[in-house]
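Dropping the structure in here first, questions after.
Every protein chain of the complex appears in place save one, which is left out.
So, subunit A:
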Amino acid sequence: MGEFKVHRVRFFDYMPSGIRALAFNQDTERMAVARMDGSVEVFHCSDRFFQEKIIPGREQCGIEGLSWVGERLFSAGLNGGITEYDLTNQKVKYTIDAYGGPIWTITGNQQGTHLAVGCEDGTVKLFEVNEDQIQFERNLDRQKSRIISLSWHPSGSKIAAGMMDMIQVFNVETGHSIHRMLADRGAGTSRSKECVVWSVVYLSDGTIITGDSVGMVKLWDDQTGTLIKSHNVTKCDVLALSVSQNEDSLVAGTSEGIVVQFQFVSMVLEKDDKEWVRTRTFRNHTHDIRAVAEITTAVVSGGMDAQLVVRPLLDKIEVRSAASALRKIHFPHRRLVSCARKSGLMLFQYPGHLELWRLGESEGKGTPGSSLFVKRNPEKLLQLKVKGEDHIRCSAVSPCGGWIVYSTASTLRLYRLHCDNNNISITKISKLPKVLSSANQLCFSSDSSHLFSASAQSSVHIASLSQSGCKFVGTLKPKSGSHQAIHLLAASEDGKWLASANSDHEVHIYNLQTQKAHCTVPVYSSAVTAMGIHPATNCLFMMHADQQMFEYSIEQKQYTDWSRTVQRKGLHRFWVERDTPCLNVMFNPQNPSHVILHDMYMLCIIDQSLPLPDDKTQFYNQLTLKSLTEEQRKSQSHAFKVCKTFKDILCVELMPDQSLVVVERPLEDIATQLPAPIKQKKFAT
């Protein structure tokens, strides 16, 4: 496997933001996630929950609700505006003000014609969804207290609204209230406190289910406006409810961090006399669960602890596989770290600022596994605050360490970095070409002479960099295909090729000398999570969300023999069952047959010269190999060498001096920075 000196970097204080809302689109199998910092992410549920799209947030933009209307995604927040997103280019399309004060909830009807928002001033506002915009239609009867939660009856003729201490049912046609149902404040000390109906679900059979701050899940009949049954789920709040598509299962998320499932089962077998019965309890969160969604085969939940948990429902799954395992998503599936390999600089991307660090230096050599004495401590050189309210979408530092570039939704900024010994100075390049106004992904060429900026329509702009400034060179456009935003760029070492991958799984290869599209890699069904061009052979190595790997020879415009062998023989079960995507592909110039990959839990070196393992061979064989003699080792070893020494990896980078930089962000450190959870009595404590 080889020995490396490792820089174990733990000074990137990345803090994921808490999850505030979830919206599931059954038709496209996409899960939209809104976070506390206003960012919206789209996950592909049938592609191993790969994070396809990230729309960065803004300062002071608290999203309270998310709703799909067809394939369009809307959000509403406490700033009082309704926002539609341009998912193709991964940015905000427009925001209109609802003029009702802060908006607590937004929901679209199943017909896809209307959006309803619940406002602080007590109004439920209906918006008509037009082809390119939404338009205010009318208010329903105004209520005295704020509207916390809303749910459409599947027919679209009625709306249930959860408010303070009560639930109102509106007729959409007339706009009048049909029923007013009072939620009980509960016993004891909480009687003086208002009961907040945090969540409401309207079923097609007329049952209204509410979750409130008293900890009850209550079932109401909309014909009579009476309570049918109530379940005491928790001592704290029931914050979120979600019902499955066929309305036979309901999940409730509580502020204790538990998800409770209710099922609509017949009390007497083989009879239709069904009742909602509390069944399973899932404890995967430590903090408040702010949003739950029941998708076809799983329960998805997210909350203050910033992790997205996908809990599979085994009774709905046909075949058990890696795709149906419990999944916890902690880190974004994008790289937040870029590395100036030649000068030992690291650029960390935070939502509102960038940090530039110089790596430390160590002394001497140690035995494998030992830690070396640090001669020079790592040093924070620079903190760059973003101008404006938008958060950073992407950033990069050039390999030589002379340039820093970042882009928000509205601006792109390029800086020249001067670094003489201990004096750091930075100058902004003022006159940028107009096309470089915003980028979805940024990348420097390996000799730092060019900047590639992925922008709208899947195009890549090239700008040449020199002492004098930045000059637009040209635009690379794919010959055909979709206009989805590019999320990955890879430039070859010799400066000849550039590969781009977009969220429609297309990988285009451009010839930089001719500035023409060279070819397109055959589209694979799973998203590309990482790619790199081999410096010696100019083969493009691609990792996909389903853990498959492909090697494509750019010059021959075909898959390499090794790649075909991999596809023919199949990958080892253990490799395919990993649940985080590979985030970086690196090559070792000293050993051209080595490909270095990493995901959140491990670091792997694939030796293309060794035989591939099949399902019968021991996959994690490092320890076994150690105990064998040289001769036996040859027969036992296979191509995958996995190192699990490091955990919670954000980034791994191979430096020219054969040292590895491993950026870790231990989950325990994140947990300590979270606000304290609700105190719960634990048995025997």
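Quick note on the criterion: a contact is a pair of C-beta atoms (placed from the backbone, for glycine too) under 8 Å apart; a residue touches a chain by one contact, two chains touch by 3 or more; residues count from 1.
Following the convention adopted for this analysis, contacts and distances are computed from a predicted model.
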Task = Look at the options "DNA-directed RNA polymerase III subunit RPC7", "Non-structural maintenance of chromosomes element 4", "WD repeat domain 75" or "Myotubularin phosphatase domain-containing protein" and return the one that UniProt uses as the protein name of the missing chain.
result = "WD repeat domain 75"
Among A:Met15, A:Ile178, A:Val277 or A:Leu674, the residue in touch with the chain that has been omitted = A:Val277
Request  = Would you mind spotting which of A:Thr95, A:Gln263, A:Ser437 or A:Gln658 touches the chain that isn't drawn?
outcome  = A:Gln263
Key: Contacts of subunit A with the absent chain, listed as residue ranges   = 229-233, 263, 265-270, 275, 277-281, 314-315, 683-684
